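Only one protein chain is missing; all other protein chains are in place.
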Amino acid sequence: MKSWIEAFSIIDFISVGILLTAVTLNAFKSIESYVKAYTINSWLLASLVAVVAVLVGETHLYIAALLTLATKGIIIPLFLRRIVRRMRVTHEIQPYISNSLSLAISGILVAVVYASLKEGIFITGFSKDVLQISIAVILISLFVMITRKMALTQAIGLLFMENGLFLAGFSLTFGMPTMIELGVLFDMLMGVIILGIFAIQIKRAFASTDLDKLTVLKG
Amino acid sequence: METEQLLHFGISLFAVGALSALVPVKTFRIVPYLLSLIGSLFFLSLGLILTVITPASYQALPASSIFEFSLRGDALAGFFVITISLVASAVSVYSIGFTRNYVYAGLSGFFTNILILSLYSVVLSANLFTFLISWETMAIASYFLITLDRSDETSRAGLFYAVMTHIGTAFIIALFFILYRFTNRMDFEGMKAGIASMPTAVKTVVFIFALIGFGTKAGIVPLHTWIPRAYPVAPPHIAALMSGLMIKMGIYGFLRISFDVLGQGPEWWGITVISVGAVSALLGILYGLIENDLKVFLAYSSVENVGIILLGIGASMMFKSNGLATLSSLALTAALFHVLNHALFKGVLFLGAGSVIHTTGSGNMEHMGGLLKRMPVTGLFFLAGALSICALPPFNGFASEWLTYQALLLGYQSPSVTAKIVSPLGGAALALTGALAAAGFVKAFGITFLGAPRTAESRDAGEVPLPMVVGMAFLAIPCLLFGLFPGPALSFLMPAVYAMTGASTTLEQHGMLGVGQTSAAVSPIGMLATMAAMMIAVMLFIRMKGGVRKTVYGDSWGCGTPGLTPRMQYTATAFTKPLRIIYKRIYLPRRDIKVQYLLKPFFVKSIHYGSEITPFFERYVYEPATRFIQAVASKVKLLQSGSLNLYLGYILITLILLLIFAT
Amino acid sequence: MGYLQFLIIILFSPLVNGVIKKVKAYMQGRIGPGVLQPYYDLLRLLKKDMVVSTETSWIFKATPYIVFTATATAAVIVPVVSTASPFSMMGDVIALIYMLALARFFMALGGLDAGTGFGGEGSSREMTVAILVEPMMMLALFTAAISAGSTDIVRIATVHPAAFSPSHLLALTAFIVAIVAETGRVPVDNPDTHLELTMIHEGMILEYSGRYLALMEWAHYMKQMILFTLAIDIFFPLGIAQSGNPAVLATAVAVYVAKVTGIALLMALVESTRAKMRFFQLPSLLGGAFVLAFLSLVTHIMMGK
Partner (left out) sequence: MRVYVLSILIIPLFTAVVCYNIRKPRIVGYVSLGGTAALAVAAFPTIAASLSGTVSTLDDTFSMDALSGYIMALVIFLSLASAAYSISYLEHEYDAGLTNVRGVRTYYGLLHLFIFTMLLVTMANNLAIMWIGIEATTIVSALLIGLGFHKRPLAVEAAWKYIILCSVGITFALLGTFIAYYASTAVIGTEGALNWTILRGMASRLNPETMKLAFIFVLVGYGTKAGLAPVHNWLPDAHSQAPSPISALLSGILLNTAFYGIMRFVSIVEPSTGSDFTGHLLIFFGLISVGISAIFILVQENYKRLLAYSSIEHMGIISLGIGIGGPVGVYGALLHILNHALSKPLMFFASGKIQSRFGTTNIANVNGVLSSMPLLGTLTFIGALSLSGTPPFNIFVSELTVLKAGVDSGLWPVVVLFLIFVVIVFYGMLSGFGKMLFGRLGDGTVAQAVHRPGRSGAGEWLANTVMIFMAMAVIALGFKVPAVIDETIRTCVQVLGAK
């Protein structure tokens, strides 16, 4: 039983780390740092899955942890780096909202999540906070996508959302059946690749990765 | 033959006719109209069965579920079926001649058949669904017939018409659903049966919706604005169908709902309808008077006549709610009789106008003149139509308007003071309308057919082909006959009147049109006979006293100066100038005079005189509404600004709002 | 006798006009033509050839006959000296007005047919005046009809012999204005002018000559007398014969003659004391009369008499 408590604290610790890495997005400017943040985020995620796997001792959780590490922690970051290099972009241009303000708003979002998720809904499961945290991560990364102007940043924001989603799913379900997890991961991988392709397309078509150019279609 | 068989034969004839019109063979063009002619004869007999022979309702194509086609007929439907058949057959004959060299013969044949068929199925429809389908089919068919020549101008007119009628339909759907909600039935029979449980407030809503919804189609002021736009661009035979029949469908729907289904309502309903009728009649003809385009004028005159019909209907409703069944039946008889008559003479007038425009190539009276000598038969029939629509004895218009007068004058018998005052005022409005209409048609006939031709086209004009003339005869002759012998016409509508008011008055016996309560009577045939006798007498007298005198022909008198040119004739604009001045508060005329001088102020080079009236409702009702909607729309358009960030923001906001409020 | 009383109107209408002319002459200090002058004029015109414009159609030739017969039919409808007038079953007051309207309709067409300025002007003005007069006249008649409970002239004439209620006086006043306007007299129209700017009725018949003109004029005389008779029947029918016996009839005729003469004098008086109005001042006059007629109706309904 005691180990559970510790486990709880470990898990909470990790998940808070995940939240923080998401929040830091609001502070950064250079694409490199975004990718770094994402990598760390994914590693944390994978480690969390691993911890739970150790605790619960189910094989498919080990697989899940490995898969997460492989795709989110290694493949996708590498891919992102390639894209970044090919597109020769280094820094995010001035976002719509100043960093300090967006930090504040992220805080508000977290509050909203805690307020709206009523206590006592999620009594079971191994943590009461992880769900809130994961949803907060999702919302914050969405907020980042809203405020940032570069195609690539939005792709990364989406990836963060998916991490948050993964976390949520995990905290709610102890991991889905393996086959489904595979499917989900595969979809996401595909999605990222397509996003990358399109990001390059945009660069080619609009001679810029600035989303301000992408407002021809309107009305 | 059984009614169902008649019905099926008729329907299939029109269907085949519609399809046959699509055969692109010139010699084949006569077929669709022949079929529609036969079809309307089938329906005519059906109508006679429903009204005169055995006034019993039947049920054909019974409905299994709510959204099923179902037709039924009763006395009211029968009367309208007869009206439709009379006009439709005439139009079919006319079209044979008109579309012989018509560019859009195929489409016109197709949609004409569809339109006529939809008219029938509107009046014969048994339930909400059938009614709506037929109603909109009618609207669509007429829309395509208006826009037949596909020019941008006609398509704009068509669009305006379609949108107006669609708004009307929205109201109709709403009122149907209200009825359905409270009676749990979707067929008129059932609604009628279950109406008792409906609170008066709701009934009032239904009544008002009916007035608006069907009034749009009937063209009551201020919902009339589509009429003077749509008719002029429509080909003549279609204009005749639309003005003669389609706007009567508005009357039919209104009767069906507010009389048949809703039953008796409070007095102010009737008063409202009377007022609407009076306003429509007066404004309709006033706006029409100053128009120089023949078809626009006729269109406005349709608005006027709908007003007259509504006067009768309103009076009938008012009397009914005052418990005067006999009077109510009298008023309704007058109204329905005028429905039939207007269908006839407005039909002949539009066909005549069509022939004139067909030959002179212009709808503007200012380009015509002297046509009576060039197209005598057309002119004669047009004159007959004009006399009828001006309610001059012994034509049919007189008979129905006389009945309307009687009904309104007897209003003093009703217990309530408002009714006492309102009804004679309606009579006064009718009198004024009559005088205005007379002026209008003196202008229309006089400027168009009399005097000297104002253009080369009208100078070289000739009589139109035989079928067109015959088609007009189909309508012109009944105009006279129903005026002289109102009996048969009345027998078409009496059963309907009895069914709806629970009373019936025998108004016609041995050639006299008489109203029992007042012992007042007129005998159009007697008047005609007297006139004939007088004619003979005076001719003999002249012969006796004056002997034979020769006639010397010469130029018209031009104050002794020779060389009077057609351009010196009195113009249509000048003819109504006094009215523009007298009624300036209604017309709000604006005139601009530009004078160019050779040497100011003595030698004038040229004077340009322009005068136009303010289209009140367009300017102060429709345009502001449209502008408002456009403004709102252009504001809303900013939502889709093209910025992806914004769109993502929508998602986030929606989600957060839902999280906060929905959970 | 009851069958033939319309002949009184047809035959004596020119005389009435003659009388009016004579009285006017006296009032203006002239001797003036004899009262039979209209008859001579008519006969002279009948004997003359006709000049017809080449522009005209059959309408032009038919119009005089239609106008005459329509007016004569109206004359048949209105009971003159006896309520025992079987022909008046043929039509009521509305029919009568509309018969006159039929005549006017064709007269206006005739005016337009020659294609001259004057004819058109006359028609236009005639119809305009009609628009102003007809509803007013109708309203005045409605009052009577409602109080009699019928639009049948005989009924109206018999129901209330001499009911000079306020509503009737108002209606009467309106009706007199109507007569002035309908018979084309000063201040509405000037029957004796051919000055184009002031012509209304004369303008319409300007192109007519010979027997056509004769018929037109005669019809005009008849219309005038019909309206007089209508006024008599409706507003002071006292003395009209209810039965067919000769004594009653004789008195009735006498009374009728007196009444017609009275109205004729009134007309003459009005014409010689008033100046002609400008055309566009007419609406105020006729509109005022309309208000009177309306008031009469309202008072009748309110006061019930």
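Order as written gives the chain letters A, B and C; numbering starts at 1 within each chain.
Here, contacts are C-beta pairs under 8 Å (C-beta built on N, C-alpha and C of every residue); 3 or more make two chains touch, one makes a residue touch a chain.
Keep in mind it's a predicted model, so treat the numbers as computed, not measured.
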Left-out chain, listing which of the shown chains it touches: A, B
Touch criterion as defined above, residue of A:A64, A:V110 or A:L158 at the omitted chain: A:L158
Which of B:S20, B:S70 or B:T147 contacts the chain that the document leaves out: B:T147
Contact residue for the chain not shown (choose from B:F14, B:F80 or B:F129): B:F129
Residues belonging to chain A that touch the chain removed from view: 117-118, 121-122, 124-125, 135, 138, 142, 145, 151, 154, 158, 161-162, 165, 168-169, 172-174, 176, 180, 183-184, 187, 190-191, 194-195, 197-198, 201-202, 205-206, 214, 216-217, 219
Missing-partner contacts on chain B, residue numbers: 66-69, 129, 132-133, 135-137, 140, 147, 150-152, 154-155, 158-159, 162-163, 166-167, 170, 173-174, 177, 180-181, 629-630, 632-634, 636-637, 639-640, 644, 646-648, 650-651, 654-655, 658-659, 662-663
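What we mean here is this: only the chains that are shown with their structure count from here on.
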Contact graph of the chains (line, ring, star, complete, other): line
Gap in Å, rounded to a whole number, between the CA centres of chain C and chain B: 35
Shared interface positions of chain B, touching two or more other chains: none
Chain A to chain B touching residues, read off their complex: 96, 109, 112-113, 115-116, 118, 139, 142-143, 145-149, 154, 211-212, 214-219
Chain B - residues contacting chain A, complex: 637, 640-645, 648-649, 651-652, 655-656, 659-660, 663
Residues of chain C touching chain B in the complex: 43, 46-59, 65-66, 68-70, 72-73, 76, 87, 89-92, 94-95, 98-99, 101-102, 104-105, 108-109, 111-121, 123-125, 127-128, 130-135, 138-139, 142, 145-146, 149-152, 155, 206-207, 210-211, 214-215, 279-280, 283, 294, 297-298, 301-302
